[in-house]
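Below is one structure, written out as structure tokens; comments come after it.
What you see is the complex with one protein chain gone and the rest in place.
What follows is chain A.
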Amino acid sequence: MANITCKNIVKSYGAHPVIEGLNLEISDREFVVFLGPSGCGKSTMLRMIAGLEEVSAGHIAIGGTDVTDLPPGERGVAMVFQSYALYPHMTVADNITFGLRRQGNSRAEIAPRLKQVADLLGLTPFLERRPKNLSGGQQQRVAMARAMIKTPKVFLFDEPLSNLDAKLREKLRTEIRKIHMQLKTTTIFVTHDQLEAMTIADRIVLMRDGQIEQMGTPDEIFERPRSRFVADFIGTPAMNFVRAEIRAGDELCASGGGLTLTLSPHSFPDLVAGQKVELGLRPARMELCGQNSHNAIHGTVVLVENMGAEGQVITNVAGAEVSFVTKDFRSLSPGDPVTFSIAPDHIHVFDPETGRSLRKD
């Protein structure tokens, strides 16, 4: 059992608060990703859980024990750093086993475990090398082996893949996920890459300015963003935002910025005629359609971006840019008139003042 509880965590450097009263509950075996823009306090939060940074106020418990005042070595956590943080003068084997040796285990006791993790991570051929003679990906594997061999209660990853190239990042991401499925150790993974977060997480904790903006499964975060900030942060290509006003009529519908869209009254029961709103339209949820289709949007193609299987089409709709994604982008070229549509279910509506989502289901 190693659930993590953070209660009213406050962290300030001098008078400037970085984390303000954060509450978080992570259950045993969960894979949680801290996601957020640079400087929102992800690393700070992780380092406080690791014990590398003191909390200014609040309590942290791991597996039911209050660890707020325990030194890092006694918390049962292992951490993987963005910069790998290997001991440069030690061999790979010594790097991996350093922690166990510090806890007083003999080399004979350690040997079988070293072999096991080295095999798992494919490090057996490199055990006698120095870190500087390894590639970035191999170094990060050593760092992961060093964390795993301690069989910690909690794994902490601080942007472990940021220094690697795209291909390797994808490979190691899958590996980390597989290892988690095998070991089931509670894991917190920090990243500012939303795609990485979506693919790897059981649950995403989306942070903004030291506070949790939204917590939920990748699907919840993607389909039910609680605010404009979340909707904007998640998903590529980024969501289109259009200012509009709710129209009176039999159907619930909003118009503005050259388009008129019907909304699902079931999802937005509180909207009233004349209310100013901001519509959020995901490019991936829109598709080419016939002239008279429901919720059709008429525009002119400005640019077509080829993404391989799909293309992002950027259009001009009454002076504003709206983009959508389609497989049939090859027939389009700049200047063409184009009609596309979105299902009412996929339209997001935000309060333009507070940025809160107005969806009620």
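What we mean here is this: a contact is a pair of C-beta atoms (placed from the backbone, for glycine too) under 8 Å apart; a residue touches a chain by one contact, two chains touch by 3 or more; residues count from 1.
Going forward, contacts and distances are computed from a predicted model.
For the omitted chain of this complex, the UniProt record lists the protein as "Sugar ABC transporter permease", which is one of "(2Fe-2S) ferredoxin domain-containing protein", "Sugar ABC transporter permease", "Cytochrome c1" or "Rieske domain-containing protein". Of A:48, A:78 or A:297, it is A:78 that touches the chain left out of the display.
Only one residue from A:8, A:23 or A:103 touches the chain missing from this view: A:103. In the full complex, the hidden chain is touched by chain A at residues 50-52, 71-74, 77-79, 81, 83-90, 98-99, 102-103, 146, 150.
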